[in-house]
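Only a single protein chain was left out; the remaining protein chains are all shown in position.
And now, chain A:
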Amino acid sequence: MTTRTTTRAAALAATGLLLSACGSPGGGSGQAGAPSFEGRGPITYVAGKDTTGTVQPMLDRWNKAHPKEKVTFIQLPTDADAQRQQMIQNAETKSDAYTVLSLDVVWTSEFAAHQWIDELPGKRFPMGKMLKPVVETSKYRGGLYAVPSSSDGGMLYYRSDLLKKAGVAQPPVSWAEMTDACAKVKRLPEAKGMSCYAGQFQKYEGLTVNFAEAVHSAGGRVTDANGRPDVDTPEARKGLDFLVDSFKDRTIPKEAITYQEEDGRQAFQSGKLVFLRNWPYMYSLAQKSGVKGKFAVAPLPGLNGPGSSSLGGHNMAVSSSAKNKATALDFIEFMTSEENTATFLRDASLAPPYAALYDDEALIEQYPYLPVLKESVLRAVPRPRVVPYGDVTAAVQREAYAALTGEKSSAQALKDLRKALRKTAAE
């Protein structure tokens, strides 16, 4: 009898745990009207885990200058999805625990539409000195909801030693040039067993980034300026076809369908790839590997000439349920100032939003890729800026993956993608 009851109790407890883990109350109401940035006092700064150790020293500087308006650093997990979830939880419960949020660039629309963040007074911030595509990521329906604190753009890493040996003087500007250069390199004895190109094609956010880049680089677009889907076009198809055909003729190795950033980096560093699309973070790591001094970077190639990158990076916003918003504005101004973003670039290699820093001689000496990155960011097109970004990226990943694995033709995939995006937009 006892055993029976305990088992039942255990069963109940176990199922209860399941529910309490999944069920989450929603509801609540947001306040309308123009936000007022009043109140001074202690605030919090909420961002993903700082692995570089550069954030706290910066906050210490602020705290020293503002002893009555101290900032406490709340570190969230490294994983972006987990950060977003905790920020949403804080917003849905109308908690004032979080004041200044460090948002991934693709979250701006969602947070703005839910009124989880306040519209900011645009005149206070030097948006004119920032790179234009970066500024775009901080807007929702024309209003400024966040201030860019860092940016990021894709670059083409290539084996300069092999290209030189094969007689290719310049890095490729278009996809055709890239495959040509690759064919020449592959005739070299030392290029035996190498593959031509890779990016991030695993079914995750990286695939959305790479798909959007291919489409934009061929002159197409995923969504129009108002977030409406416009992906079932001949241009978009040429972009997707480049990836699909490259997989078919092994320009992209078969296993690249499982690649995330790190897998591609490993493959490039162990000499398996001639070209690789990756973020700037890889530069200093590759300098410490077997390909040290044997590689260089160039802007991403496109269909007919230079391509366009997707944008990474973070924006700072003020939580709408927070207190001491006047302090919050000052703090954002402080953190996103040209001087302090330069410090973050120097100490944490975070790409700054300011154009001038990319031309700084001393910084270029430290990060030789800066001119290329500037070009990449200037030509960049942000990923779709839509409210239900989670649904949009899931649909993009699903259809692009189906096309890359040959499950669907690229025409069919784009047609289905347009249908799926329309459905998410209608909801």
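Couple of notes before you dig in:
Here, a residue touches a chain if its C-beta (ideal position, glycine included) is under 8 Å from a C-beta of that chain, and two chains touch if they have at least 3 such contacts; residues count from 1.
Operating definition for what follows: contacts and distances are computed from a predicted model.
Within the choices "Glycine--tRNA ligase beta subunit", "ABC transporter permease", "Nodulation protein E" or "1,2-phenylacetyl-CoA epoxidase subunit B", the name that UniProt assigns to the complex's undisplayed chain is "ABC transporter permease". Residue in contact with the omitted chain (choice from A:Ile74, A:Ala348 or A:Ala394): A:Ala394.
One of A:Asp230, A:Asp263, A:Asp347 or A:Asp360 touches the chain omitted from the figure, and that residue is A:Asp263.
Against the chain not shown here, chain A presents residues 1-5, 7-16, 18-20, 22-30, 32, 81, 84-85, 88, 110, 112-115, 140-141, 202-204, 254-255, 257-258, 263, 387-388, 390-391, 394, 397-398, 401, 405, 427.
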